[in-house]
Structure formats: C-alpha cells, structure tokens
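In this view, the complex is presented without one of its protein chains, the others remaining in place.
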Amino acid sequence: MSFPLLTATAALPAIGAVATAAVPAARRTAAKWLALVFSLATLVLAGIALARFEPGGERYQLTESHAWIKDFGVRYELGVDGIGVVLMALTALLIPFVILAGWHDADPLETKSSRWRPTQGFFALILMVEAMVILSFEATDVFLFYILFEAMLIPMYFLIGGFGDRAHTGSDENAAAQRSYAAVKFLLYNLVGGLIMLAAVIGLYVVAGTFSLSEIAEARANGSLSMATSTERWLFLGFFFAFAVKAPLWPLHTWLPNAMGEATSPVAVLITAVVDKVGTFAMLRFCLQLFPEASKWATPVIVVLALISIVYGALLAVGQRDIKRLIAYASISHFGFIILGIFAMTSQGQSGATLYMVNHGISTAALMLVAGFLITRRGSRLIADYGGVQKVAPVLAGTFLIGGLATLSLPGLAPFVSEFLVLVGTFSAYPAAGVIATTGIVLAALYVLVLYQRTMTGPVKAEVQGMADLKVRELVVVLPLIALLLFLGVYPKPLTEIVNPAVQHTMSDVQKKDPQPEVEAAK
Amino acid sequence: MNPVYYLYLAALLFTIGAAGVLIRRNAIVLFMCVELMLNACNLALVTFSRMHGNLDGQIIAFFTMVVAAAEVVVGLAIIVSVFRSRHSASVDDASLMKL
Amino acid sequence: MSATAVHSLWTMAGGVTSTAPVEKFKAPVIEYTQLAPVLIVIGVAVVGVLVEAFVPRRARYYTQVFLTVVALAAAFAAVVGLAAGGYGTTKAHIAAMGAIAIDGPTLFLQGTILLTSLVAVFTFAERRLDPAAHGKHVVDSFAAQAASVPGSDSEKAAVRAGFTTTEVFPLVLFSVAGMLVFPAANDLLTLFVALEVFSLPLYLLCAVARRKRLMSQEAAVKYFLLGAFSSAFLLFGIALLYGYAGSVSYATIANVVNGSVTQIDPALADTMGNDALLLIGGAMILTGLLFKVGAVPFHMWTPDVYQGAPTPVTGFMAAATKVAAFGALLRLLYVVLPGLAWDWRPVMWAVAIITMLGGAIVAITQTDIKRLLAYSSIAHAGFILAGVIATTPDGISSVLFYLGAYSFVTVGAFAVVTLVRDAGGEATHLSKWAGLGRRSPLVAAVFAVFLLAFAGIPLTSGFSGKFAVFKAAADGGAGGLVVVGVISSAIAAFFYIRVIVLMFFSEPKADGPTVAVPSPLTMTTIAVGVAVTLVLGLAPQYFLDLASQAGVFVR
C-alpha cells in the first residue's frame, strides 16, 4: 500500500492541534511556533499532493479506501479531483498566513489565571479547522463529507465566539454579547442547514444504499440506480440548502457579516476564504454529480438567487460603516459569482467558479488581513474613524489598495481571470444573467474605492497620526499573498490545467455541453 | 349472570378511580383512588379468567395485590414524610418545581 | 408453549375439567444460568438489606459499595458470558417457563443497563464533593436520615452523627434487577411485576436528597403518584389484552392478534371478535410504557422529578429507566403487536412527533440545567420512538444502539452537574454556569462534549445514534418523521448551544459556583462517558455490529 498522502495531509494539522493544545500555559510563544510549523508542514504535504496529481489522469487520484462504518454503508474514502486538490492546497496555503496574522490575537489580556490557555486554544482550533476542511475536500464518501461539514462548525464556533475582535465600540459586555450572538448565529444557521442535509443524506442512503460517490455515480451511469424525479429534487434541495447556507447565498447570508465582523480578522479569513469554500465546492462535487437532473431543474432559481447575491451583497457593502462587515458583504457578492459560475453549467463558468474559489480565498485573505492590521492599530472597525492613513503608513495603504483592487477584479490580478470566466460562462448560457452580473464589477469598484478613499486618503486624522507601518511579520503575511495574486493573474495556466479535466467530468455528469458560438453553430 | 357486567363494573370503578386522582387534592385520597383503579383491574382480570376458563387472570390478581401492598409501603412512606415536612397532605401544595 | 402448559396445570387443578386424568405435578424448569444476571443482582440486593441490619454503621458504606459494584460487574460478566455462549443469537430462547426471553435485545439491553448502572453507582458513592458544609464528616448526595423532617433537630442530630443513607445501594440493585427483567419480560405479568420492581425503589431514591430536601420529596410524591397512576393504566391494559387473547404470554397474544392461533375455544372466539378489547388494551399498555419512556403527553413528571431527585439518581434514572422501558416497548410492539402495526403506527407517529418537537421547544426557555436535560431527554425519547416506528430489524438495532450511546452521555452529563456547586449544594441554575469555561476549562469542555453529543454533532455518539435511528426510520418508510426529527434537532441544538455559550463566552460571575474536585469515582464515571461518546462517534462499527446481531427478538 502506498503512503496515504491525503490522510497525512489532514492528520498532520489534527496532530498539530492536539500538540498545540497540550503546550503548557506559560509557553505561549512555543505554542504559536508549534502551530506554525505544523501548518507549514501541512503545506508541504499539500504541495506534494498537488505535484503528484496528474491533470490528465484518473478523475480521482491518490485515493484511499478503508472500511469504516459498514452498517451505515460508510467507507473512509478519500480521493481528489482537480478541484479538490486545488482547494486543499489553497487551504494549506492560507493557514500559515492566518496563524501568522493572528500571532497576537489570542494573547491573554491578564496573565494571572494559570489554567486558562486561550492562545493554545486559538491555534489548536485553527489547526483543527484546517484538518477538517482539508479532509472534507478529499472525502469521496458523502457521509464522511457530511460529518466533516458539520463537525468543522464546532471549532469555528469557538473561534468566533471565544476570540473576538478586540477592536469594538461600546462596552466590553456589549461586545461580548454581540460576539456570542454572532457565534450562535453562525452555528445555528449552519447547523440547521446541516441537519436538513442530514435528512437528505439519509434519504440518499435509502435510495442508493451506499454513500460512495464513485459507486453512486457508476450506478447512475449504468442505470442500475434510478431516482424518481421528485425524490431527486427533494434530495437535491436538502443538500443544496446546506451548501447555500455555508456559501452563503442570499437570503441565507445574514450570519456572515455578523460572524466576520465579530471574529478576529484571521478567523474572518478562515470563515470566508476557507470554510465557506466547502459549501461551493460541495455544490460542484455533490449537487451536480449526485443529482444532475435536479440541478438542471433548479438552475433558473439558483441563477436568480446568485444574481441577487451579487448585486445585493455589493450594494450592502456600499452601505456598511464597519470595515469588516463591508468585506463580508463583498464576499457575499463574490459567492454569488461562484454559485453563478457553477450553475451556469458551462466549462468556462465552472472553471471560473473553481478558480474564483481559489482567487477569492487569496484576495479576501489579503484584504481582510491588512484590514485587520489596520484595525488592530487604531482599535476601531468603523470606517469613519480612519482617514489619511496612506500618509503615515504608505505600505499598509498600498497593500490594502492591492487587496482592494483584487477584490474589484482588476485585470492582472488573479480574481479578474476567474470573474471573467464566470461572466463569459454565464453569458453564453444565460445572456441576461451575464449582463446583470456585470453590474457587479461597477458596484465592486464602488465599495472598494469608497472604503479606500474614506480610510486611506484625505487629511490625516488625529487618531491615525503616528500609526506604525506594517511590521516584518505582517509583511511576511501580506507580500506572498500579493505575489500570488499577481502570479495567478498573469499566469493562471498551472491552475486551469489541473481544474479543466475535473470540470469536464462534472460537465459530463450533468450531461451538458457548452453552447456553441453562433458562427460555428450556423456552419 | 353474564360476566360482561363485571367488566362494565370494572371499567366504571377504574374510571371512578381515575377521576378521583384527577379531582382530589389529598395525597392519601389520591393514593386510595389509585388503589381503586388497581382493584378495578383485578376485577377485570378475574372476570376474564372466568370467561376464558383459565387461571392466568386470577394469578395476576394475586400478584397485583402484592404489588399494591408494596406500593402502599413505599407510597405511604413518601407521603408521610412529605406531610411531616410540609404539614399538609395536599398534592397541590407540593409545587415547588414547575415550568 | 410452556406458559400455557403451566397455566393449564392450574386450570386443571381448579377442577374445571374433571374428566381428564390429573397429571403429575411437574416442577417448573428454571434456567438459572441464563437468569444469572438478574439473580445475582437480586441476591446481592437482599444481602445488602441484611448488611444494613447487621454490619456496623462505619463499615456499611464500604461494604455496600463493594457489594453493589461486584454485583453489577458480576452480572455484566454473566451477560457477556451468555452473549458469548450464543444466547443472543443462535441459542436465543424463552426461559423460565415462558416468563423471560433470553435473546439478543435482552442481553444487549441488560448489558447496557448493567454498565450504565455501574458507572452511575460510582456517582452514588461519591463522597468528596461537599466537604466544607458538614464539618469532619464526609458526605454523599443523600440525606443523612431520610425519615427526619428537613430542618428539624433530628436531622441536625443525624448529620452531626454522620449518618448516611447507605440503603440507596440495595435500592439501586433492586431497581436494576427490575430493569433487567423488564425488557426481557415475555408475558404481561412479568412485565407488570418488573415494572413495579424497578419503579418502587426509584420512588424512594428520589426522596432522599441531602440538599433541597423539600424538592426531593416533592419529586418523589409526584413520581410516585403519577407512576402508580400509569401502572394502573398498564395493568388495566394487561387485563384487557388478557381478556382479548385469553393468555398473558406474548407469543400467544401475538398469535391471536395476527390470527394464526390454532386452537380456538368458544370463549376465545368470543373475545377475539371484540377488537375494542385489543385496541384499548394495547393503547393502555402503551400509555404505561410511554410514561416510563417520557413521551409527550405522558412526560410531565420528567422535568420535576429530574430536577428534584438527587442528581446521581437522576442520572441513573434518566439512563437506565429509558433503556429498560424502550426495551419493553420494543418487545411489546415487535413481538406482541406486530399484527396491529397498522393501528399503532399512526398513533406512535403522532406521539413521536409531538415528543420530539415538544421536548425541544419547551427546553429552549429552561433555566435549570437539570430541567433542561430532562426536556432534552424527552426530545431524545422522540428520536428513539422514530426508530421504534421503523418496524424493521434495522429499527431494533438502531434503537438498541441509540440507547447504549444515549445512556452513557446522560450518566456522564449528570455526573458533571454534581460537580458544579455553590453554598446551597449543586448550582443548577443556568445563570450560575456563566463563565464556567474560564474557571474550569476541562469540566466545561467535558460538559460541552456531552452537550454536543446530545445535539447530535458528528464525531460524537449522539450523531451516530441519531443517524442510525433516522436511517432506520427512513428505510422503514417514516421519512416524514426524519424531517420532523431534523427540525427538532435544529431547535434542540439551540439550547445546547446556549449552554455552551454561557459556559465559554460569558464572563464568570463573582459569586459563581466552584467546581468540586471529585474522587476517582466520579472521574471514572465522567471519563467512561466521554470515552464512550467519542468511541461511538468515531468508530461505532463494532457496536453497530453488536446491536444488529442483537436485533432479533425471539418469539
């Protein structure tokens, strides 16, 4: 048996989490370094997986399969396709930055209690989330995926509720109340989604008798498993609902701004750039693959909801007064694009959506983390409390601008590639939707530039005076992300090559062909 | 005489007992009502035993009596201890825990 | 069947048919080895009573604890031995002249009951939690002298003298003995007797709390009155079923119900024609069992009794009673009344739905942790009912598995509740739990694990159980129940989460409770709870196998 690379990639951060949690209270810094080392080691493993992955090869590679819970028809089955491996790598890539960015976020305010070890807990939880997210990208067993999908909520919940942003307005109690409200909201939304999915998961088992993705797909392909139309639709809805909450899709989005606003910036990145991707990833992998007919049936509604998300999220971002909430609404808008790309059911749309997941992860991480550095310095999340930062901290302002430009999908930066692909893919299937989605690019410019203008330009505010520019640790976080944004913006080919075959598989799952260009169709 | 009448009587006694439980406040009376219900059961059992011509029902009736006696032991112990601490045998007074 | 043989013996002895020659009296055949678990427990319980009488006060506690633990362990060993001997599968049969069924479900449930009781007994024996309050005497959760009036001089004297109610151990053993028989009962009489045997000690146990004695006594009164009320219903139901089928033997009744009975005498033909007897009788027996299970609308005793009873008793009761009662319910529905499935399924559907929803909804606004767990147990009863309704072999095994998983979580959770104390004893009001995660992260984390298991979060036993039950229900055509179950799980999640929020995200109060450092006894209980929770969550296959092997009733 070959080395279980995928398991190792997920197990390593899990072990790291346990190890970090076990570090004694006084050795805080050691815990941080330990977490960082584990996350970097995970990155190495993920890199190896990415390198070992052959784009032209089998659909699922590096597979592992072991008996697990026979009675539930559940196997411990792992395997990655192009989409999974890329997202797995993204996760592994972002976590070290998250850890570095949150280096001081969980330092205890008072050191008198010897048993309370928030720092260790913080980093352990982050690694735990990483382990679960990575495993969920690898799972090819529906049940296994479901378990991770739900279980990752718990560490996330503690991260949001336990380690709030220290920059808040109002009293500490008020902030604590806000934070626990956000955490509970996050958990309940996702839990409700997950439980509804549970019903569908059980339904799937009743219909299919197995949870193995490959077995189900095979059975569907050779006709030995046929679902009644209504059954398929109900099951699809059950799955989709959970993913739409996680993604989040309008009108199931309201937990995100609260969660991202109240959490520390690195955790906010973890939510939007890593955990939420599981939702959109699952739409591609599970909704389309398990329920192709129902997916097509639901497409019009989903496309409309995605469009609403795009426009609505962007408009609300414009109306926000809180930097982090603004970024959260921007993310809602972006998730609209991702979902639109997935359900446009064209090669360009789905490749675009996959790239979008990666690029959005990186760009939001860059923007949010810099925003976090900014907020930590000033101790306020309100846009109105800033002004003229570029004068005192030009590097901070510059990186913030680049993050912002990536968010508004400026050509040359990675998100442009994906956004354009999504737009083209959507347009060729649903021209009107494509046009409406295009307004998103104007609105994105609006909220990004307004944010930049109000915080960074203009006369230097008194409270901003003397603000330090980015420190080395912070530069180490931001610069690689920016470099990556540039690289993937100019040369996304390494990614598309991995993603394309996977998208073709998905396209054939739903038995869709790209619409032909008019000129060729006429011939 | 048709044994069915005994059944009707049993049902009646059972209902009276149940109604007593619902209506009366005194714990002792309540308890007696429960005993009445058990005895209604006994009557029914004996009647059925007679109808079917086997002894199962009668045997159960004996068991029931024993069980009822045991219940009295336990029940009175509890009720008396409550009475001693509250100086009231009304079950409605025992309502510290609610909602 | 052997049961009828016995009964006909009596009938003949009564001289109803004098024409037939009187047979020679045959001694009943009792399979002592197969009844060993029950006999061991009962035997030691009797010894325990004697201990109370003859062993000096100082040594009683240790003797009782030792005896109880040994009894439960030995009984468990016996169960394991029986299971290993194939009595759960190939050699499953009806023993004790038709009174007891020795089969898979019996052994599985007996094993579960014995194990949970064993762990629960550890919390009974815990004497380190309340050291400050009573001077030099180490004390447990039970009243110094239950008979003395709360606050009276005699109570004070008893306390001063360092009395302890060591009677609880034999009581527990009697109760356990009843529970062991209850799911194994194969005729209605045994069912009734077993019910009373396990209930009566419980009524007493509820009344003997050391702190908050008025509430404890109130709980006992309520439990007793309502319990007696419900057993009256059960008994009347038994009478009616007996009237319908002319027998109390499960197998015979089942044959009569589904019409496969061979010999029909005129009286039987007469009563068989009267379906009302069957239906009303069945419904009343169900009432009795649903009461024990804590299903809505027969649940109302649960919160009050759970709150008032001494917490170790609550834990024991919540776990073991539920296991035993569901075992009996399963056997009744699967062995006696399968022919009536079309009648009881819709009713049980309704009961399951209102139980799930009712338990979950009312729990939202609870402010006492024990009441909260009580309502949670009601909601869980609803989930288990969903599995019961499946009426498939899968249904049986899923319920068995769920019961196993649930009981350990429950015992563990209540054990944690005993640890959080303030000057008035256990601090059960939720507001006192605020910030517990800051003060004692480990205890809070453990309790969080239990809560997450209750909520059915994956990787805990709660999820495996819930999944098994829902899967069985969906397979058995009760998809609607699954949907309701899922919805009420979501509602239920809310209040479990609320407690977690309170523990971890609220600032600790200045006059908050302290967390007592328990002896290894309670630690063992909690550790076993956590271990079972995680093992059944991560790798439940072995236990699922066990449950599915055990999932066949003998008839």
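Think of it as A, B and C in the order they're written, each chain with its own count starting at 1.
Operating definition for what follows: contacts are C-beta pairs under 8 Å (C-beta built on N, C-alpha and C of every residue); 3 or more make two chains touch, one makes a residue touch a chain.
The rule is simple: contacts and distances are computed from a predicted model.
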Protein that the absent chain corresponds to, by UniProt name, given "phosphoenolpyruvate--glycerone phosphotransferase", "NADH-quinone oxidoreductase subunit L", "Sodium-dependent bicarbonate transport family permease" or "Sarcosine oxidase subunit delta": "NADH-quinone oxidoreductase subunit L"
Omitted chain - touching chains that are shown: A, B, C
Chain not shown: contacting residue from A:177, A:225, A:304 or A:318: A:318
Touching residues (missing chain, whole complex) on subunit C: 221-222, 225-226, 229-230, 233, 275-276, 279-280, 282-284, 286-287, 291, 296-298, 300-301, 303-304, 342-344, 346-347, 350-351, 358, 361-366, 491, 494
Contacts of subunit B with the absent chain, listed as residue ranges: 18, 21-25, 30, 91-92, 94-99
Residues from subunit A at the interface with the omitted partner, ascending: 188-189, 250-251, 253-254, 312, 315-316, 318-320, 346-348, 351-352, 388, 390-391, 398, 405, 410-412, 416-417, 420-421, 423-424, 427-428, 431, 434-435, 438-439, 441-442, 445-446, 449-450, 452-453, 456-460, 490-493, 496-497, 500, 503-504, 514-520, 522
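Criterion: only the chains that are shown with their structure count from here on.
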Chain-level touch network, classified as line, ring, star, complete or other: line
Relative to subunit A, chain with the most remote C-alpha centre: B
Chain ID, smallest distance between chain and overall C-alpha centroids: C
Distance from subunit C to subunit B - Cα centre to Cα centre, in angstrom: 24
Set of subunit A residues in contact with two or more other chains: none
Partner subunit B, residues of subunit C touching it in the complex: 7-8, 10-11, 14, 16, 146-147, 149-151, 188-189, 192-193, 196, 200, 203-204, 207, 213-215, 217-222, 224-225, 228-229, 231-233, 235-236, 238-240, 242-243, 246-248, 265, 267-268, 270-271, 303-304, 307-308, 371
Subunit C-facing residues of subunit B, complex: 7, 10, 14, 17-18, 21, 27, 30-31, 34, 37-38, 40-41, 44-45, 47-49, 51-57, 59-60, 63-64, 67, 70-71, 74-75, 77-79, 81-82, 84-86, 91, 94-98
Touching residues (chain side subunit C, partner subunit A) in the complex: 397, 438, 440-442, 452, 455, 457-459, 463-464, 467-468, 470-471, 474-475, 479, 482-483, 485-487, 489-490, 493-494, 497-498, 500-501, 504-507, 539-541, 544-545, 548
